[in-house]
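With one protein chain withheld, the remaining protein chains of the complex are depicted in position.
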Amino acid sequence: MSDPRPDIAPPEAQGVARAAGLAFFGTGYLLSYFVSTSVPTPLLWYYPLERRFGFGVRATGLAMDFYGRFLLAFAVGGVALLVSRAVLARADAARCARALRLGMVWSGVLLAFTAGLYVYLLWARTPFAIPLPAGYTPR
Amino acid sequence: MNALPLFALLVLTAAGDPGFDQIVGKVGEQSHDASCAQMQAWVQAHPQDPNAGRGLVWMAELRLADHQLQLARPLLERAAHDYAGTEWGWHGVKGLADLDAASHHYDAAIAAYRQLEALPSPYWRYVGKMAVISAGEEQLRFRIYLVLTAALVGGVVFRASRARSALWPPPEELTYALPVVLVMLVAAMAQPPEEARAVVTVALGGALLLWAHGAQLRAHPPSTLSRLLLGVIGLGEAAALLYCAVVANDLWMKFAETVSNGAER
Partner (left out) sequence: MIEDHQTFLAGAARALLVLHALVALGGVGATTHLALVGVRLWRGAHHLARLARTYSQVIGATYAGAFLLGLSVYPHYRYAVRGLYLDRYEPWASNLFDMKENIAALGLPLAVALFVVGRRVEPARDRPLLGYLAFLAVAVWVVIVVTAVMGLVVTEVRGV
């Protein structure tokens, strides 16, 4: 028996709404990943030799922004998920299905676009080699 | 136009006139307007000095560095006319030809470059020859750009007029591409001005093309073969849009370099 409360989506729409929320999580995550790559963005950096974290747009010395970018993307995706769930909470099945289709296409397009950005940026990159410690011999 | 080599030439080879040297030497300490005013006064007072033509060209290079093309042109014209047949007169001719090329008056530019190519000096023969080739290529690219822009705009108008009833609400194709348009607009903010303009052109132009295509498909659903053909045309239009954005913003050399050497990061 369907729930008569007006603030709850009908049962046949709830599963689709949940899936649409996940699709928009992906959209928000991928959007954030692209933007933080193409626009100078303050991120959490990890300095592996010093075993410490730092925060900023750029790092000095040997550092990794991978953790920071991933965490930022996850957070933005989470916000997108919450917003979409709030918006679709009372939507009917047709609206939820359209939202799912939109989120699916958006996440697919952004996945391809962002992956393409990384291939483009890294294809011919010349990495900056760090100084070798004394006595280092490559195996 | 790169003014730095000319600045270096001027600094290193300036004749021993204290007035001229002093003005050139102080260029980093005062505004370009002040430097130009001083140099203008000096040229007026010493029109027969061997550095007078150089002074005019020097002022023109300062104006070009400030993107004040309308102030650079009269200085170059004066150098080319008043000091015709001298080294600095030819610099004036070259500078005017460069301005003509930049404003897409390629025939005038190429004629001036040919004049330089015909000079006895090996330096000017080489400069003239390379400039003729470069301007010719630029002219061809510009003509292609004009044709493609007209075709793109015409295509959009044609499709929109045939599918007026299907223009609103926007087709799904446009809705699906919205995140890509959005990230491109955001990414453009972090680019140099000419690259930002090119990115915005591609993003918004692409959105417009999608809108027109989508509306047409909705209003007149095609057969499978027609759909395939329209897809190929769409890809061609996307390539044309990219070409127009690159050429219109003077990014051809940078684009070609990026394609062959990869992105800078």
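For reference, chains read A and B in written order, and residue numbers begin at 1 within each chain.
Quick note on the criterion: a residue touches a chain if its C-beta (ideal position, glycine included) is under 8 Å from a C-beta of that chain, and two chains touch if they have at least 3 such contacts.
Keep in mind the model is a prediction, meaning the values are calculated, not measured.
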item: Among the chains presented, those that the missing one touches; value: A
item: Residues in chain A touching the chain absent from view; value: 12, 15-16, 18-19, 22-23, 25-26, 29-30, 33, 46, 48-49, 51, 62, 64, 66-67, 69-70, 73, 77, 93, 96-97, 100, 104, 107-108, 111, 114-115, 118-119, 122-130, 132-133, 135-136, 138
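Everything below uses one rule, namely that only the chains that are shown with their structure count from here on.
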item: Distance between the centres, which are taken as Cα means, of chain B and chain A, whole angstrom; value: 37
item: Partner chain B, residues of chain A touching it in the complex; value: 27, 31, 34-35, 38-40, 102, 105-106, 109-110, 113, 120-125
item: Sites on chain B touched by chain A in the complex; value: 175-180, 182-183, 186-187, 189-190, 261-263, 265
